[in-house]
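One protein chain omitted, others in place.
Letters A and B name the chains as they come in the text, with residue numbers starting at 1 for each one.
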Amino acid sequence: MKKILALIVFSLNFHADLVLEITESASKPIKIAILEKNNNSLAGQEIVEIVRNDLTRTGEFEVIANDELLSIPTNEDEVIQRDWLLLDVDSIVFVDVQIEENNLDISYSIFDISYNDTEDKRRVLGLPDSLRQSSHYVSDGIYKFFYGIEGISSTKLMYVTKTSNTHKLIISDADGFNEQVLLKSNSSIISPAWSNDAEQIAYVSFENNRAQVFTQNLASGQRELIISSKSSVSSPAWSPNNKELAFASTKDGNSEIYVINLKTKKINRLTENLAIDTEPAWSPDGKKIIFTSDRSGSPQIYEIDVRTKLKRRLTTIGNYNARASYLNKSEIILVHRNQADFNIASLNLKSRELSVLTSTKNDESPCIAPNGNVIIYSTKDGNLSYLAGVNISSKVSFKLPALYGELKEPAWSPFIR
Amino acid sequence: MKNILISILSIFFIFACSSTPVEKVDVQETTTVDLTATKQKDTDNEVVMNNVDVGEAYVTILFDYDDDTLREDSLEDLFAISRLMKADSMYTLLVEGHADERGTREYNLALSERRAKAVEDFLTATGVSSFNIEVVGYGEEVPVDSSSNEDAWSKNRRAELFFIK
Partner (left out) sequence: MIRWLTALFFSIAVHLGILFGYSAFSLESNEPLKRKITNVNFLESEIDEKVEIKKPKTTNPKKKTEKKDQAIKEPKEKINEIENLDEYLKEEELKKENDYKLGIVEQISSKVIKDIEGLWVRPNNISNGMFVDFNLKLNRIGIIESIELKKSSGNQTFDRAALTAIRKYKQVKYIRNIDDETFRTYFADFTLRFKPE
């Protein structure tokens, strides 16, 4: 498991150039403290609390509580290094908040304990009433400093809720706060999808007693039916350049995959067989689409080249594989059933290795965070359906609090910044 | 207006302290579309299947798990319907297909429609004209029993047949 590679090369000087190679790392969280600098304001405390929750939720940080601290510096000069070394803290984030009437100015710096010096300084500017969002920007800045990839605290989640007979399509912050209702209906809403510029969404609505796909502009609320048909049209998927929408429809007799150009309205049919073909998802380069097909007898994942229409089957293990989407260009996430339980699994397209990621049992609708590092999905426990998730690098799993009787169909926004 | 002022202020700030990277917070505005408030009309004047008080289903056909083939115990009911429809061609039959909650939503939508279509195919094979049959799938969205057990699931795997005029 741990490989040693010690290369020893002699020279006539009788000094060996020893090279020790480190190949494995610890999968443990980075321990930090978040302190407000100088002033102790209400806003400052709230911001620190939001950042603390954001970073803890990633599973990749341990934010030490104030009551565990041996000394509490109010700025970099007051840091007693020994007190922090004893607690094994990696860095202190000092947050400096200035609020004016029309401006919320958050400066933060990352102070490295073993180096005993500040390593990074950043600023976030926003409006006083967007305090939460500004705090999420701070969390993401800290995440990126340590882990090199974008954080997802400032992204949004979209999901469907149902209470009595009212269905709502809602977006909220990644931590569940700041809910905004996009669509309210007496009929079902399914398969919500963000466009890649986060300005539009697409979804399936049953308001006219059958499945129809609408696009909606988030800011204006303007809706458009993408095609009109007496048959069902569903499963919308935006192409990476936002110009096309892939969808499934039974308009030609049974469920097939099509791509429509949103400007010209020209439709390109991709599948032609008597089986169910549905759930299309685009590859990051926009050249391929993976989809679910039961042409072999049970639902499995296939990949088709949009231009050449050449297809190949991707899944071989399990008797039910569906709702696939690309994690990156060589790995996909899907719903997988082996025996009775439905789980979320990942499939490596090169090695064809399938790994099950969840231990809950009735999983569906997996969606991937825009940094490719977190997966959220819908699951059910008894009569309660809620959102759960797993962080791919830290392997930590989490649950979003169940605020509704039914919360399903999550869709993660792309990066909005 | 306020935003422009803040943008200018912010830009000034940025130039004042250019060494520290600064980020401006983007706030997303949204509008709510409320379909429950006003009765929305179909945007293209196509035939909307108005389930205006069709009441209970005339007949409910049940299906097995992962299956869209008609069971033997359903055939008697379907023959009866076939006779009714052939006797009076004014009847239009609406077949609504459904699925239980297990599995993915979209696949279940297609599966439910295939179940409804299985009923249609059977009836047309017995001589009923397809013009008199409407088919729609609702997937797992309209269960009769939303519990998570085999009893509920078997009730949800169904096709409901309504006579509409």
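The definition used in the following text is that contacts are C-beta pairs under 8 Å (C-beta built on N, C-alpha and C of every residue); 3 or more make two chains touch, one makes a residue touch a chain.
Only a predicted model underlies this, so the values are computations on that prediction, with no experimental measurement involved.
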| item | value |
| --- | --- |
| Visible chains that the absent chain touches, using the contact criterion stated earlier | A |
| Contact residue for the chain not shown (choose from A:G148, A:G297 or A:G382) | A:G148 |
| Among A:E76, A:D90 or A:E406, the residue in touch with the chain that has been omitted | A:D90 |
| Chain A residues that touch the omitted chain in the full complex | 2-4, 6-26, 28-30, 90, 112, 114-115, 119, 145-149, 373, 393 |
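Note that only the chains that are shown with their structure count from here on.
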| item | value |
| --- | --- |
| Separation of chain A from chain B, taking each centre as the mean of its C-alpha atoms, in whole Å | 27 |
| Touch list for chain A against partner chain B, complex | 102-103, 105, 107, 121-127, 130, 133-134, 137, 141, 156, 166, 171, 180-188, 190-191, 198, 205-211, 216, 218-221, 223, 225, 228-230, 232, 234-235, 248, 250, 254-255, 276, 278-279, 292, 294, 298-299, 320, 322-323, 335, 337, 342, 362, 364-365, 380, 382-383, 409, 416-417 |
| Residues of chain B touching chain A in the complex | 2, 5-6, 9-10, 13, 17, 19-36, 40, 42-44, 46-51, 66, 101-107, 109-111, 113-114, 117, 136-139, 141-142, 146-148 |
